[in-house]
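All protein chains of the complex are present and in place, except for one that has been dropped.
Per-chain numbering from 1; labels A, B and C assigned in written order.
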Amino acid sequence: MSSSKVASMHDAIATLVRDGDSVAIEGFTHLIGFAAGHEIIRQGRRDLTLARLTPDLIYDQMIAAGVARKLIFSWLGNPGVGGLGAIRRRTETATSAPGGRDGLLPRLELEEYSHFGMVGRYTAGAANLPFYPLRSYFETDLPKANPLIREVASPYGDGVVYAVPPLKPDVTIVHAQRADAAGNTQVWGLLGCQKEAAFAADRVIVVVEELVDEAVVRADPNRTIVPGLIVDAVVVEPFGAHPSYVQGAYDRDNRFYLEWDGITKDENALQRWLREWVYDLDGRAAYVDKLGVERVTSLRPGTAPSGSVDYGRYE
Amino acid sequence: MSSSKVASMHDAIATLVRDGDSVAIEGFTHLIGFAAGHEIIRQGRRDLTLARLTPDLIYDQMIAAGVARKLIFSWLGNPGVGGLGAIRRRTETATSAPGGRDGLLPRLELEEYSHFGMVGRYTAGAANLPFYPLRSYFETDLPKANPLIREVASPYGDGVVYAVPPLKPDVTIVHAQRADAAGNTQVWGLLGCQKEAAFAADRVIVVVEELVDEAVVRADPNRTIVPGLIVDAVVVEPFGAHPSYVQGAYDRDNRFYLEWDGITKDENALQRWLREWVYDLDGRAAYVDKLGVERVTSLRPGTAPSGSVDYGRYE
Amino acid sequence: MSGAAAFSKSEMMIVAAARELAGQHVCFVGVGLPNIAVNLAKRTVAPELELVYEAGVFGARPARLPLSIGDPTIVTGATSVVSMYELFSFYLQGGLIDVGFLGAAQIDRFGNINTTVIGDYDAPATRLPGSGGACEIAINARQVFVIMRQSTRSFVERIDFRTSAGNLGGAEDAERIRREQGWLGRGPSLVVTDLGIWHFDEGGEMRLDSLHPGVTLEDVRGATGWEPGLAEAIQETPAPTADELRLIREELDAGGAYTG
Partner (left out) sequence: MSGAAAFSKSEMMIVAAARELAGQHVCFVGVGLPNIAVNLAKRTVAPELELVYEAGVFGARPARLPLSIGDPTIVTGATSVVSMYELFSFYLQGGLIDVGFLGAAQIDRFGNINTTVIGDYDAPATRLPGSGGACEIAINARQVFVIMRQSTRSFVERIDFRTSAGNLGGAEDAERIRREQGWLGRGPSLVVTDLGIWHFDEGGEMRLDSLHPGVTLEDVRGATGWEPGLAEAIQETPAPTADELRLIREELDAGGAYTG
């Protein structure tokens, strides 16, 4: 990938995501990496540990496809709509559940935190800290359910708070509005915890709506959330976050989130959906074609420019 | 101050900075609040505890004027030039040193950290944490010099790191490019640790180059570093960071930094300077007048626009 | 019943919850029912209310009802958009939130909340979403409002899992522990259901203060898993006004996802 890190989604996933890896596809409601998740399904990865605050539809799909053995999370659901059927079926069963291409899938292992706990885990991972302290979990059953949530005493004699351990994914995948070929990546709108998850990771894949010249990035360095320094591949994949959204580029496709509620309740319907929308397509361009121009167009927002600021030229 | 928090510098300092307060004027080389510091000198505050990573010229001036009894810091100097004479004279002496309007000033109490330690202190203060852990101070004499730097053991059995305690200033003063009347404040260029210092404080004064309409702030919410929610006063004071700089608005006045090296070495010269440039002026407008149009104009940079991004209109 | 217009139980619940936000300043908005209640309050009794979304938004001015707590409409035109690290560290844990607004699957008489599992944690009958930010909101927001539908399955003697701390084993217990552990929050202060409005008595236990129009005490007893505490004089909740109903039906939940 030399000085340009631009790669196809196929090559980026083939090269950088391996069986047994821990993988974080972050993006809190905004910029969810559906295209990357689908490519992981297509390439048949197995035994992944998936980390994400809100597993959302993409992890439901990946888990239904059998890529994962474990899920690290803080809130499990289809936000504003309902549940995630594949994850529930693989969680509520004692041993194994039908599903995937392999027929029977083992029970999904869960490791559960709160939102702030997950953010703290990525932060500790990114900052090479042995733990992250937070005022949460007091008097709840969460530390009993997850013995990795532990107490730590203040060295100033003023009591005890809880700690979470660092999370250092093998791979973090971030979707963003734009990056240059070196992987310098800019985001506006919700920032979630992508920065922390990317710095915490061993390998980073950035998927962008638009590849821009380095000069565009350098014109506004405060918008850069991930520097090329830590990026292994840049994939240019417009509409790659659908049915989630990209601030300024497209809206959440709520129709799909509502439809998923029906699909996910029925394992057969879910597997049919995976065949039709993942396995039988060779990538995101085909997916966008299949969605159709009308639907794509209907998700375009009006315009709301940020305005420009002056950094000044100092020579 | 009702829904508009706009105040004169005189009123903001008179109302919000009290004798004995701990005060943080932050801004790492960029956006240093000279105008606010001078007003504190003019109003004759006493017994302040001053916190700042890099005390810089403004704290040298304030300490020479006798406003402070204690300094919390991590690097003491005139960056790129030399030392800070007033602080040295009040530090190297065993008991008291000549200076200030009061004649003799007591020895300045020092509480010393590293940069990251200071940042960690503000962060813990802002986040209501009892301590902030960091990988620093190992095998140095700093924990001996400052017993508030303490060890904390990881609850995961993987060793020990150091901790610093929260710093919650009574008042934090932040200089910024722009804010609206409610105190929603935007900065570009170096961010330093102003956000952390502001959230950690009980009271916050924002000093800006430009007062803008709320719509300007809301057009680019990712640039807001301090929300009006935590701001008590907004002071509009163009050129209020001179001789430091404001990205896009003016350059550092290096001539002054060089001249200070001579002034600060001589207590009498320093006190003359304070009289001429602080006590004998009634505020920043008079200071800018005294600097003269030519000097002010010479510090204006060329233009380097950030470009605009689209947040999208979602209705 | 004073209003002439027909309304659903869910509409009454949302309206009652929204009204309780009058006079509040900064509200942390949860997913689902809290989202619509808070957005209704902003359009009626609390136009100055600052909405904080855990997705990282302060001072949201959503032009439509946000479809989720991370909808792009809460970003465009907001005062400030920050990382989740900053939102949880500086706004929530830092003590700037007046009201945390939560939903619940199970609640007990002391306002302790379960949103994690029904049944055993390791072999659940029903796997629920989990905490999200709820367990830290319960500890760090100055007070907590709860909005939920009430039945003997949700208003239970014993919750199966304590996701978010309420008044623990009672007010005395809770106050001691909050003080010892340095919590900023004073715990739950309001529970609004489809049947009525509950506050908490001096012992930290839920007390029914108001019945929604058409609801009887028997209805409430039949939907509460313990013998409920009652106010000396139970009020009738004023019915939704025509304006409140119009806002819900035409602007906030035109599809009827929450109120149908």
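The rule we apply is simple: a residue touches a chain if its C-beta (ideal position, glycine included) is under 8 Å from a C-beta of that chain, and two chains touch if they have at least 3 such contacts.
Because the structure is a prediction, the values reported are computed rather than measured.
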Worksheet entry | Displayed chains contacted by the hidden chain, counting the whole assembly | A, B
Discussion item. Looking at the full complex, which residue from B:Ser114, B:Asn128 or B:Asn184 touches the chain that isn't shown here?
Written reply: B:Ser114
Practice prompt. Name, in rising order, the residues on chain B that touch the hidden chain in the full complex.
Written response: 28-30, 53-54, 73-77, 79-81, 83, 87-88, 91-92, 94, 112-116, 119, 123, 134-142, 145, 158-160, 188-193, 195-196, 245, 247-248, 251-252, 254, 257, 301, 304
Practice prompt. May I ask you to list the residues on chain A that touch the chain which is not drawn?
Written response: 123, 126-130, 184, 195-196, 199, 217-219, 221-222, 224, 227-230, 311-315
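In the analysis below, only the chains that are shown with their structure count from here on.
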Response to the item:
Chains adjacent to chain B and to chain C under the stated definition are A
Worksheet item: Greatest Cα-centroid separation from chain A: which chain?
Response: B
Discussion item. Distance between chain A and chain B based on Cα centroids, please, to the nearest Å.
Written reply: 38
Discussion item. Roughly how far is chain A from chain C, centre to centre by C-alpha average, rounded to an integer in Å?
Written reply: 28
Worksheet item: Where does chain B touch two or more other chains at once, residue-wise?
Response: 128-130, 219, 222, 311-315
Discussion item. Touching at least two other chains at once: which residues of chain C meet that condition?
Written reply: 57, 71-72, 75-77, 81, 89, 93, 140, 182
